[in-house]
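My questions will all concern the structure given below.
A single protein chain has been removed from this complex, and every other one stays in its place.
== chain A ==
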């Protein structure tokens, strides 16, 4: 498995359960590849950013809005 294939699976596992074979190959790759390990963490981070996006936007914009116009 190379990094291109590993990153593809790291994205895809957010939509589907990987097969045992895929999971195993991915696990081995991740163990030796820091870049892909970071990529995996980043996929999780992207999801959580997206989840908090509208809430964070609403609250920061609102606070910012309070300062505008009397």
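Heads up, the rule we're going with is that contacts are C-beta pairs under 8 Å (C-beta built on N, C-alpha and C of every residue); 3 or more make two chains touch, one makes a residue touch a chain; residues count from 1.
Note that contacts and distances are computed from a predicted model.
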item	value
Omitted chain (choose from "Carbohydrate ABC transporter permease", "RNA polymerase factor sigma-70", "Assimilatory nitrate reductase catalytic subunit" or "Fe-S-cluster-containing dehydrogenase component") - UniProt protein name	"RNA polymerase factor sigma-70"
For chain A, the residues touching the chain missing from this view	2-5, 7-8, 11-12, 14-16, 34-36, 38-39, 41-43, 45-47, 49-62, 64-65, 69
